[in-house]
Structures are given as C-alpha cells and as structure tokens.
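This is the structure I have questions about; it appears just below.
Just one protein chain is left out here, and the rest sit where they should.
After this line comes subunit A, so read on.
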Amino acid sequence: MSTADGLQERLGLNSDVSLGLKTAAVLTYVFLYGPIFVILVMSFDAGRYGLRWEFSPEWYLNLATRGDLIGSLWLSLQIGVVVMIVSTVLAVVAAFGLVRFDWPRRKGALSTYLIFVPLTLPIIIYGIGLFVFFSQLGLGRGFIPIVIGHVMYTFPFATLVVAAGVIDLDRSLEEAAMDLGADPITTFREVTIPALMPNIVAAALFSFTLSFDEFLISFFVSGAGSIPLPVRIWGMVRADIEPEVYAISVVVLVISMTIAVIATRLRRF
C-alpha cells in the first residue's frame, strides 16, 4: 500500500506499525468489497440451501424465464435514460442561469442555495412528499411520477457538475467565436457546448446511475404495473432470498460499474 509506505516514511514508523497499517488497509478493502464478492459467489452457487459451494450458471439461465425481474430491469433502464436526458438538459439551463445571469446582490446566493438544499434533505421525506403530492394531483403512481421524482433528486447533482464546468469555462473562447463572426446561438453550439461536453456527459452518467440505483422515492411512487428493479428486489428479499436475486444483482453491478468506469475516464470534470 503506497499510502501506508508514505506514512511510514514520514512518521519514521517501525515495521510492526507498518504491518498494522497494511492489515488495516487490507481489511478496509475486504470490508468495502466483501459484500460484493459474497453476492458474486452466491450467484454461481448451485445448492440452494446446501453447505457446499458448487459452480452453476443455473440462476443466470433462469433469469430469462423471470419475466418480473427482466421487466423491472427494462423499466429501470428506461426510467434511467429518460431521467438522464431531462435532468441533464435542465442542469445545463440551471448552471448557466446560476453562473452567468447577472443576479442582483444576494439573490444569486439564495438561488444557488435553493437549488442545492434538496441535496441535504433526507430522501425519505422527498418520497413521502411526492407520494402525497401526486395523489392529490390524481397522477397516482407509475412511470411518470417515478421519472419526476428521480429528476428532482438527480437534478442538483447534475447542476453541480455542469456549473463547475461553466465557472471554469474561459469566457474569451466565446468572445473569440463572436469576434470571428458567430452570433450568440452559433457560439453556444460551436464553442460553449463542445467545451463543456466532458461535464455534460459526466452529469448525464451521474443522473443515470443515481436513478438506476434509486430506491426510496421509487418505493413511494411506484405502482402495480411499474416496479423498478431496486423495489422489485426489495420485495423479493423480504421473505426468503431467491437465488435469481443474486444473479440480477450481479447484472446491475456490471451495468453500474461500466458507467462508473466511463465517468472516471472523462478527464475534465
């Protein structure tokens, strides 16, 4: 562990302490990745109640026949994509509004605060609020309420990521474009958006993963026909864990990790 080595050098620690640090580091990783590893192992275990582990792809093959799980996965992906698009578009608009609009004294800080305050609220309050709100409106539960709920949840995060880019954006780039004959709309399309693209893509991926994993809001506003995967899984593990749950969890894990890898490979953030 390089961190442990660095610490050891700086503090002049002896090898016993060094060993202790290394053990702590290893335990941290075990703690972080242990549960994931357990799920992975269980998803390939043939024996349902057996004490002996035996390899089998059976549960993955079974997934094909589990219309409920596949349906929920498909629904979660659809919700994720819609939320991603809506949330990112709104985030771009909000980021420019916050950073570029010539806010009167103090109003700028207030508007920023109002956008980001939901980040600090317990999500369960959100869920209950939305449930009551949609019931009153007669919208009830289902696809649209879930999308709206998720967008409200992902939007501040997405705005944060885009606004960071707008703040860092060199104004003279846009001025140079106008100088060379581009009107404001052309400048936005040709220069501003391309320069912000890494932030916009990061905001989109962020929005998608947040929505794809979201449970609490979905729990309150999902209905009979529309049950996103996290809510479906929760329903399945309440009584007795069906092995297909492990298999679908690994599928979800692969999707999330792929997106996380893409997001971290975008250099500018």
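One rule holds in what follows: contacts are C-beta pairs under 8 Å (C-beta built on N, C-alpha and C of every residue); 3 or more make two chains touch, one makes a residue touch a chain; residues count from 1.
Basically, contacts and distances are computed from a predicted model.
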Identity of the absent chain, which is to be given by its UniProt protein name, from "ABC transporter", "Molybdate/tungstate import ATP-binding protein WtpC", "MiaB family Radical SAM enzyme" or "Anaerobic glycerol-3-phosphate dehydrogenase subunit C": "Molybdate/tungstate import ATP-binding protein WtpC"
Omitted-chain contact residue, chosen from A:167, A:197 or A:241: A:197
Contact partner of the left-out chain, one of A:35, A:67, A:138 or A:181: A:181
Positions on subunit A where the hidden chain makes contact: 170, 172-173, 175-183, 186, 190-191, 194-195, 197
